[in-house]
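Note that this complex is displayed minus one protein chain, with the remaining chains in position.
Each chain carries a letter (A and B) given by its place in the written order, and its residues are counted from 1.
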Amino acid sequence: MRPSECLLKVREVHPLVHHITNYVTVNDCANITICAGGAPVMADERGDAEDIAAVASCLVLNMGTVNRRTLDSMLAAGKAANDAGVPVVFDPVGVGASRFRNSSADAILSKVDVAVIKGNAGEMGVLSGMGGGVRGVDSACATDPAASAKVLAKRYGCIAAATGPKDYVSDGSTVMELSNGSDMLGLVSGTGCMTASVVGCYTGACGPSLDSVCSAITAFCIASENAADGCGPGTFKMRLFDEMLSLTAESLDSGQRIGTL
Amino acid sequence: MRPSECLLKVREVHPLVHHITNYVTVNDCANITICAGGAPVMADERGDAEDIAAVASCLVLNMGTVNRRTLDSMLAAGKAANDAGVPVVFDPVGVGASRFRNSSADAILSKVDVAVIKGNAGEMGVLSGMGGGVRGVDSACATDPAASAKVLAKRYGCIAAATGPKDYVSDGSTVMELSNGSDMLGLVSGTGCMTASVVGCYTGACGPSLDSVCSAITAFCIASENAADGCGPGTFKMRLFDEMLSLTAESLDSGQRIGTL
Partner (left out) sequence: MRPSECLLKVREVHPLVHHITNYVTVNDCANITICAGGAPVMADERGDAEDIAAVASCLVLNMGTVNRRTLDSMLAAGKAANDAGVPVVFDPVGVGASRFRNSSADAILSKVDVAVIKGNAGEMGVLSGMGGGVRGVDSACATDPAASAKVLAKRYGCIAAATGPKDYVSDGSTVMELSNGSDMLGLVSGTGCMTASVVGCYTGACGPSLDSVCSAITAFCIASENAADGCGPGTFKMRLFDEMLSLTAESLDSGQRIGTL
């Protein structure tokens, strides 16, 4: 599927994207989900999350401010999603920054069948064991994000995306290199989280695939290019929502900068 | 009271509006409360919430991301508000979406004397038993929102408002139909929550009545009309705060589109 087809499918299906996520960027995740064509819902009490995950189009698990209560809810909702055939997107925010985050990521990856893992280059390096590190929740270093994505995709039988100035998406055999995006994304908190939400929309509507994940990242990155025009990060963030909503299908296909590694 | 009188009263009283609410839209609730003329405070630890509810002008209970801890706090703060004669506004976000939300709404409505219930048409349909449903936290269907509002107002001896493209507000005998508002409200997360905050301001300053709730909804909806001028949802949301603050009393009376059903 081309990005244009994915975009049109998302807008047609209007996928219900259930998030168990952090309280730092949750509002931005909700709004970008709407602008991407989905319907956001956030619920993190165990019973609530299980019921909603089972009927959602996609479940997004984001570890940004995970605690013991919400980790328990993530595991339970992940299982409910798996049982119902609902794809799970996992964003291992800040893995490598603490023992608790490391063990939380391990628990999720060992107990939930994830369809997509999306992290920054540092996080994917940590998870893959290929080498990488974070500083707080920011990528600090990563030896080879493309290799990390490929290793993780193969290990977990999923799609894996390592985001950064260039994004690398792999299904375990192919690795795609994506070159869209604006530098402004690095000056706004939560753009990684928002990327995961858009991936949740595309995965929810089109299923998890190299195409759908690449299309989601491309859509978000092209919206960021359209939003950036010399403005500051406050103005940029506001425009990002406007541009996400007004993306045209054609502009995705013509604007996508993608190649096979 | 006409909307203009309510607005002036809110700005004079500067009501302290205590929220126990969700972490998705809480910042927007705080800012719209300020722009509407109130002073927001959010506290959800049981003891904290009880002390503050007892001295607030109004308590807003919003179920958007309720969990067992915050449900307990809502019940305790609701009781403290009742004991102190502080009106309680209840927003049953997502009722119908899970068993936990259903039982939470039941607990609140059976243990707290609510002055106002405000939900979207689907939520009010679920609560009233008139028929209705939600998809996540969005209204999915509702057979007759005006009837739901009337039934709920009568059942709980309160003012009930079912919001949507048209809003229906009832005191159990009369039903008012409100026709202000912009389509953009559906493209921004939390506009329902913000409506409840504004209702909290007006109820806190003017008491719970058909007039004060209709005026609050009218004020928010006219601000939304003023904010929408072909812009996207990011820009619209920013302007919504500007327009809420700069509303004139006269524009409310002249702009209000209201009728008795």
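Everything that follows uses one rule, which is that contacts are C-beta pairs under 8 Å (C-beta built on N, C-alpha and C of every residue); 3 or more make two chains touch, one makes a residue touch a chain.
Since the model is a prediction, treat every value here as computed from it, not as a measurement.
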Options B:39, B:231 or B:249, residue touching the unrepresented chain: B:39
Positions on chain A contacted by the hidden chain, ascending: 22-25, 27-28, 64-68, 94, 97-101, 135-138, 187-190, 231-235, 237-238
Touching residues (missing chain, whole complex) on chain B: 16, 18, 23, 26-27, 30-31, 34-35, 39-45, 47-48, 50-52, 56, 69, 237-243, 245-246
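The criterion applied here is as follows: only the chains that are shown with their structure count from here on.
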Cα-centroid distance, chain A relative to chain B, in whole angstrom: 32
